[in-house]
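Data block below; observations after.
Heads up, one of the protein chains got dropped from this complex, but the rest are sitting where they should.
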Amino acid sequence: MNTQFFIDYAWIIPLAPLVGFLINGIGTFLKLPYVRSKTVVHTIACGALLLSFIFAVGVFLHLSSLEPEARSITRYLYTWLQVGSLKADAAFLLDPLSSVMMLIITGVGFLIHVYSIGYMADDPSYSRFFTYLNLFCFAMLLLVMGDNLLMLFIGWEGVGLCSYLLIGFWFKEKANAQAGMKAFVVNRIGDFAFLLGMFLLFWTMYDYGHASVTFKEIGQHVGLIKDVEVGGWPVLVLVGILLFIGATGKSAQVPLYVWLPDAMAGPTPVSGLIHAATMVTAGIYMIGRLNFVYTLAPEALVVVATVGAVTALFAATIGFAQNDIKKVLAYSTVSQLGYMFLGMGTGAYAAGIFHLMTHAFFKACLFLGSGSVILGMHHEQDMRKMGGLKKYMPVTYWTFLLATIAIAGIFPFSGFFSKDEILWKAFEAGGHISSWYYVLWGLGIAGAMGTAFYMFRAVSMTFYGELGARAHEVPAEEASHGHDDDHGHHGHGDHTPHESPKTMTFALSVLALLSVVGGFLGIPYALGHFFHVPNFFEHWLEPVLNHGGGHHGGHHSVPPIEYGLMIFSVAIALTASYLGYLFYTKRQDLPKKFVAKFPKLHALALNKYYVDEIYQALVVNNLLRLNNFLSAFDAKVVDGAVNAVGSVVRVYSRVMGFWDATFVDGLVNGVAQLVRQLGRALRKTQTGRIQNYLYVAMLGVVILMIWRML
Amino acid sequence: MMQVLNNQESLWYFLPELALVATFVLIFILDLLPSIKNQKRALPIVAAIGVVFFLGLSVYVQQFPQALLFHGMIVGDSFTDFFRLFAGVSTLFALYFSVKSKELAKVKAEYWALILGIALGLPILAASNNLLMIYLSLELVSILSYVVVGSIYGSRASSEAALKYVLYGATASGIMIYGLSLLFGVSGTLDAIQIKAFLLSHPMERLPLFIGLLMTMAGFGYKVSMVPFHMWAPDVYQGAPTPVTSYLSVGPKAAGFAILLRFVYTALTTHNGADFEPIKSVDISGLMSVFAVATMTLGNVVAMWQKDTKRMLAYSSIAHAGYMLMAVAALNQQAIEGILFYLSAYLVMNFGAFGVAQAVMQESGTQDLESFKGLAKRGSKGSLAALAMTVFLISLTGLPPTIGFVGKFVLFSAVLEAKLYVLAVIGVLNSVVSLYYYARIIKYMYFDDPLSEDKFSFGSRSYPVLITFLALATLALGLFWEPLSVVVKNSAHLLS
Amino acid sequence: MPDLTLLIFLAFSGLILGACLVLAFSKNLVYSAFSLLGTFTGVAAFFALLGADFLAIAQLLVYIGGIMVLYLFAVLMTSGIADVKVTNRSIGLKFALPVAVILFGLLAKLIFSTEWFVVKELPEATPTTASIGNTLLTQYLLPFELASVLLLGVLVGAVSLGRREVKGD
Partner (left out) sequence: MISIQHYLLVSAAIFVLGLLTVATRRNALGILLGTELVLNAAALNMVIFGRYSNHMAEGSIYALFVIVLAAAEAAVALAVGLMIYRNFKTIDTVEVDDLKG
């Protein structure tokens, strides 16, 4: 088979979802008759993804038929923009890394599309949903296929946009709309840093004669600016950290993770696709793509690894006490993303990307399984009202269980291979690079234990025991019904849980299968060399990620400690899993005792460490207090004299207040409040009196004259 | 040294403007014919045809070699050609929106003629090479604008806007010519090119140059609504008829930037490869940076507090002037290209935003921002209006994939190339701030309940078509902007 | 002889400054309007002293014959002829006055510290009317024509604003 064909037509991969988006979107917008037929809508949407998937497979096959060094093909479409020395093409980079990402996006994306056919069957906005889903896939494919930073950024913004659209999908509900806005604002902060990093990189390269935004050229010439410093900081470290701040926004890492759990307000397939399998991994992909920058900036890597490890543990402990099944999975996602960053930050880029892939399988499976449960329970998300679902929903149960074993990291499921590889590399880095990595490894192991525990807790609460046996634990005020996924359908006659339709169980089964076997693609050398099975995955990515520093490859001798660690982590996972099972089935008294004994600790985890409240108390309240002070000041001054000079004085004091607070507190809500206060003060200078306006002009001239003459 | 043409030779270059003058006069003549006078649409159509002729001739005269025209009074270069097209296109939009405006339902022939008079002033202002021409064409644009701002009979807001505009404009142009007289005083010539020649051959201290420039900036700054010469803008924008507001925020503002660029680059800088160096120690860059920071910050933070649609757009317009001033401070070739590009982007997105705003305000009968509430839920026209407005607002914020993003990108590139990092950071921060007030309208349109149950209507069949066209242009130019960037690149060469 | 010129200069300077001060500070609008007459006359005299004979005449004709009368009409129309207190009060003078003083100081510093473009030997003043006419019709033809378009627009515009005035009654 001549696979060159797929390379020539690689642009079909992003184009197909775009066309699907346009057909369904225009139909929805103009209310054309064909979108009334659900069959037409989902055939178009799923067909587009299937087509993309076929081409992605074709590209993959073609690349694998080439020599490893030749596996990087740029498909140029047209010159997208050219200003001065800045030139960016609309061009696609087809290489091992992007092909893996393409396969994940189109493959998992296709399954989730199929799943949505069943899940969204009764939703009045059926076509709108598929429209957004297709648009998302288009943007995500642009992100991973673009051959330059600018296209990556366009995709980056595009997936964000779709995410807000889909979170606020049922925008009639205020909470959803607000969750959308929260995600929007938090991501803006990240994007701001990302843009700065991008510009900094570009202009530094420009100074050294190699102005370019394409990955290939940056990769070739980035060595030139290795020793350049800006304000005492190596420029590449700054670039790395700035770009990483962008990644913490998009990939929900501490401290910008706060939007992701709220984002679960969207429909469950969306949570599965966007907020678990694909979009949130954009930050990982970006670091993988720019690995040559990070390799030259070890300090930035330490930051990445530290943030990743802290997030991994931090989010896992929050997961202990959540009762909403989707919230558990949300914090689990945050935690798993932390592992990926730990892997990236260790320089084990292939391991991080590998975990990205296995995570896409099992987390998508888990999310879709939870969607199936929610649907079966008639839009109930509170696990305390569930229980015993094993017998009502067998397929959902088995797939969910397999994915749980995978995420817990139990041999030989996929999660074991990827997570263990990351932890091993971190441990190894503790010896090679800095002993700080031992600490990070410890955090990671603790997080892994937590992961196994809360996942089995979730399985136990949902599927074992008796239906509704725990319902009395739900405090009365929380006993609202289906607050998120409620899209008003289903005749509410029959309240027995039921298995989900075929389209949904099909997707679940495929994903469960992948969660089980996906790990064999990347068998660590330590295990593989017995059977002469290489680590396919690492070899595949090697042409892209071969800048990994001194401790990749090698592998000629396996230190016994590696086996020890493997056994250790599996043992830990098994123990934690068993505890999670035990505490929430046979010995339910134990967690209760624990809660009774350490009420504060439990409350801490239950309330997500009060992070939202801390944000509120530390930042918002303080600033409100400042605002009150300013308002009081304002009233006095205004009463005193409504005139131009008064306004100027006020503006000045506001500006000073603004600066103080920025440097003292400097966080989202607060700055926004102060900017608003500044605006209000400046607004008062617009008195409506023309002579004041002219006075300001005269004053402006005089001040500027003095500024220059003195 | 470039060619200096005498009056007769220059006439060929001046054909487009002559067409405008002819239409200007023709409207008064036609107005005397009773059959035309009773036809409400006749005169705007004549005016539009005149502008189309103007545009056609503008393209035609581009073939002539670049030269100084009318003994060096104005410059016929590609920069001028660009602003001819710019003025023509923006005038066409202004004419269209005026026809569709209920506020302007009773206007007479002179309104259409005066719009053409303003249109005539724009390219001449952009082409002026002589201090006298700068003053004259600036006043041509200004004085006629005062009249059209006050053209709603019996409206307190309209007359108040006209009063503030005329008082502010007269003073600002007075300060400007005082500044220009200082430049004349040190150089002994009114010709911008010769001023530079003189300054190059006679090194002199910076003070009179600086003060002359500063006072001149009062005139230019008032046209582009630059802080601290911006204060007329919110009031005038709010009180003026909506089509006039949108026109003022695009046409005269662009012409203001044109002359600002031409004056600074011709008279006060020397060409040094790709870069421009300010003459002697006149710190143009520092001065413009101060203006830019003040302008964009003030525009954005005050816009957050506005409840009136037009007033909000006025502050937004001030903020956008700030972004462009940032590029003026950059003093390089890219900055000229960036500003021309951004102006084009601004033309599309701003007319779009004002167009939707005008329809919404006319439909609801108020200028209150809350009349946007629930727009998306009010029938198909309502969702079209909301969607288009969202596109314009995203573009004004500067997010991809719109032309506003590309425009900002080009501007910031110029600023960074000049190594004005702090300025760029402040600019990006300002963009973030602007998100708040633009997003608020999106929230109103999509998340809030409508104030009225009626289906939304544009009140005209062609109106939604034009809005859709502008929205598509905003998106399309955000993805395929090569053609525009080629035009801009070719136009960004100032003859000097 | 130079003393005489100086005397004339000082006299008219006094006239200008006095008139300007009345204009800026008088509480009666009619006084302010009339004081404009003093300023215009003084400036016209300066034009004459500087040898700009044509301009001096133009200043007298246009300003005093035209603009001044226009102002007086406007003052009387807007204040009502019978209304005795045609006030012209100031606000914010205590803020503006210091700024104005500083501005004048800065300008004075500028004026005395700058090396203006001045020819070594000042030529005798010659009648300028002919040269102005010549220049206007050759080098300055474009502004001349453009000004005519502007005036046409202003004429129509001012009439249109005023015409409504009549129609509204």
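Labels for the chains are A, B and C, by order of writing; each one numbers its residues from 1.
Heads up, the rule we're going with is that a residue touches a chain if its C-beta (ideal position, glycine included) is under 8 Å from a C-beta of that chain, and two chains touch if they have at least 3 such contacts.
Computed from a prediction, not measured in an experiment: that's the story for all the values here.
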Using the contact definition given at the top, list the shown chains touched by the missing chain. A, B, C
One chain is left out of this view; which of B:Ala162, B:Leu369 or B:Leu435 touches it in the full complex? B:Ala162
Absent-chain interface as seen on chain A, which is shown: 683-684, 686-691, 694-695, 698
For chain B, residues in touch with the removed chain: 131-132, 135-136, 139, 143, 146-147, 150, 154-157, 159-164, 166-167, 169-171, 174-175, 177-178, 180-182, 184-185, 188-190, 234-235, 238-239, 305-306, 311
Absent-chain interface residues of chain C come out as 2, 5-6, 9, 13, 16-17, 20-21, 23-24, 29, 32-33, 36, 39-40, 43, 46-47, 49-52, 54-55, 58-59, 62-63, 66-67, 70-71, 74-75, 77-78, 87-93, 96-97, 99-100, 103-104, 107-108, 111-112, 116-119, 122-123, 125, 128, 131-132, 134-136, 140, 143, 147, 150-151, 154-155, 157-158, 161-162, 164-165, 168
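Everything below uses one rule, namely that only the chains that are shown with their structure count from here on.
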If you average the CA atoms of chain A and of chain B, how many Å lie between those two points? 42
What is the distance, in whole Å, between the centres of chain B and chain C, each centre taken as the mean of its C-alpha atoms? 31
Go ahead and note the Å separation of the Cα centroids belonging to chain A and chain C. 69
Would you give the residues of chain B that are in contact with at least 2 other chains, written as numbers and ranges? 207, 211
In chain A, residues with contacts to at least two other chains: 692, 699, 701, 705, 709
Chain A residues touching chain C - in the complex, by the definition given at the top: 643-645, 689, 691-692, 695, 698-699, 701-702, 705-706, 709
Residues on chain C engaged by chain A in the complex (per definition of touch): 91-92, 95-96, 99-100, 102-103, 106, 109
For chain C, which residues count as touching chain B in their complex? 106, 110, 113-117, 138-143, 146-147, 149-150, 152-154, 156-161, 164, 168
